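With one protein chain held back, the other chains of the complex are shown just where they sit.
Chains here go by letter, A and B, matching the order in which they are written, and residues are numbered from 1 within each.
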Amino acid sequence: MSALLDIRNLHVTFGAGPDAVQAVRGVTLKVAEGESYGIVGESGSGKSTVLRAICGLAPTSEGSILLGGTELTAPRRADFYRRVQMVFQDPYASLHPRHTVDRVLSEPLAIHGFDDRERRVEQALTDVGLGPSFRFRYPHQLSGGQRQRVAVARALILEPRVLLLDEPTSALDASIQAEVLNLLDRLRTERGLTYVMVSHDLAVVAHMCDRLMVMQHGQAVEELTRDALRARAATTDYTRQLLTASHGYTKAAS
Amino acid sequence: MTATLSRREWLLSEQPASRRQARLGQGYRTWLALRANPLAMIGLAIVVTLVVVALLANVIAPYDPIIGGDLRTERLLPPSLTHLMGTDEQARDIFSRLVHGSRITLMVVALVAVIATPIGLLVGTTAGYFGGWVDTVLMRVTDIFLAFPRLILALAFVAALGPGIENAIIAIAITSWPPYARLARAETLTIRDTDYINAIRLQGARPVRIIWGHVVPLCLSSVIIRVTLDMAGIILTAAGLGFLGLGAQPPQPEWGAMIAGGRRFIIDQWWVVTMPGLAIFVVSLGFNFLGDGLRDVLDPKARK
Partner (left out) sequence: MSALLTVEDLRITFPTRQGPSEVVRGVSFTLGRERLGIVGESGSGKSQTGRALLGLTPPPGTATAKRLEFDGIDLRSASPKQWRALRGGRMSMVMQDPKFSLNPVMTIGRQIMEALAFHGRSGRAEKKARAMAMLEAVQIRDPERVFRAYPHELSGGMGQRAMIAMMLVTEPDLLIADEPTSALDVTVQIEVLRILDALVTDRGMGLIFISHDLRLVASFCDRVLVMYAGRVVEELKASELDRAQHPYTQGLMNCLPKIDNDTRPLPTMTRDASWAL
């Protein structure tokens, strides 16, 4: 299996000297084309930092990241942004407050010199289930779910192959989360995209991803398939702990 | 058959159908918010009056501001129906001089804003966005300019370049931009790591596009508020320079120079000094009210 995304022994360290924070310590994973890969962990596990390192938003202190067999350079080249895009967690912070939806979607097209921009913007809005009436609204005129759809449209407008999803639904209400997850699922099937999804919610990752990795304190704890997770075939205590916690609270006498 | 919307409904529509409608709608909402603030409206009225008076000075002023009347009979006349604010020691009508002086005041304020604001924005956003040694160098330069008391530095420039209203404007502009740079830098630092800036970086945008299209629009509100509130100080500095004889030169009817010239008559012919003083006071107050009103409207933190 040739991997589309190949991360080898990734280390991400912020700061230097005694104040240095090792956010990611030696993570290795491979994602095949068309696959949906999940990274699960709690806060401070380094899962979001892995995504940021893939994008170039966080520095790679050690190790390498390969996309389609070629190692990525720092800073990333323009063609990287045509192949990999990201959807951020907080819908209230990922859209510029002074830009209309139209500007948000047409700016990447302008940067990369696409033609036929009007049609592409309208098509992008339709693909994420928003109509043309949303085109000239400002973010504060949109709900959380609508903003996240715009963020997905923005990520897909450059026609990337890989979509990085950083807790895309954790800030949304449960019913809106279901809609957005269904949208992401449909788009992946329609376009044959590759997803790397980060979440703290095991159920979301189990629903969306074929394989997943559990991270804790910057390190990879375990890698599982969806079926193994469902069979509760976890080999480490931490994963078992996460599985138990995902059932919710039980008033059992402890 | 669609019902035609009134203009107000069109502007306030929650589903704008074009860029123009969206932008005009935002502007209209801001205007409505400002209109709700009575003090801000008073300030706006004062500023608008200043602009109108300056533009129509030739029409409004009843007398010539430079050439006085009969030095034997018309010197230092108190306010009356023929001379609304009296005459000064050279038999010139004070009201006409005030009206023409408003042009100088407006010119000072507009030019300083136009010169200092872009410099401050450019320095501040660049320093804030790039960080590192760019930030250090730019901020130390800013600190150097900030360390001087404004009037003293303005004095030094005017002394070097020679007295005159144009040099006074340059001197004031040079000393005005540092606070705007600081402000722009502080705003840039807060937004530099937000997801929307990360998102545009992830689309391959170059720093110039990011700073100009994404950072500056967000800094603009704070800077506009600050510039408006600074107007009062700028007017006073120009008046101070004029008072010291380093700004507008006689016989230009600059308000500060008028106060300087009338100092000797302050006890018996109070109107020579008080009228220009009142003009400075009213215009400064107007800018202050307007600036406060703009802050309530534009600053999201201050919004209730």
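The criterion applied here is as follows: a contact is a pair of C-beta atoms (placed from the backbone, for glycine too) under 8 Å apart; a residue touches a chain by one contact, two chains touch by 3 or more.
If you're wondering where the values come from, they're calculated on a predicted model, not measured in any experiment.
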item: For the chain not depicted, the shown chains it touches; value: A
item: Residues of chain A (touch criterion as defined above) contacting the omitted chain; value: 42-43, 144, 173-179, 181-182, 185-186, 200-204, 206-208, 229-230, 241-243, 245-246, 248-251, 254
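In this section, only the chains that are shown with their structure count from here on.
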item: Interchain centroid distance [CA atoms averaged], chain A/chain B, Å; value: 47
item: Chain B to chain A touching residues, read off their complex; value: 14-19, 21-22, 26, 194-196, 198-205, 209, 213-214, 217-218
item: Residues of chain A defined as touching chain B within the complex; value: 55, 57, 78, 80-81, 85-86, 88-90, 93-100, 102, 107-108, 111-112, 133-138, 141, 151, 154, 158
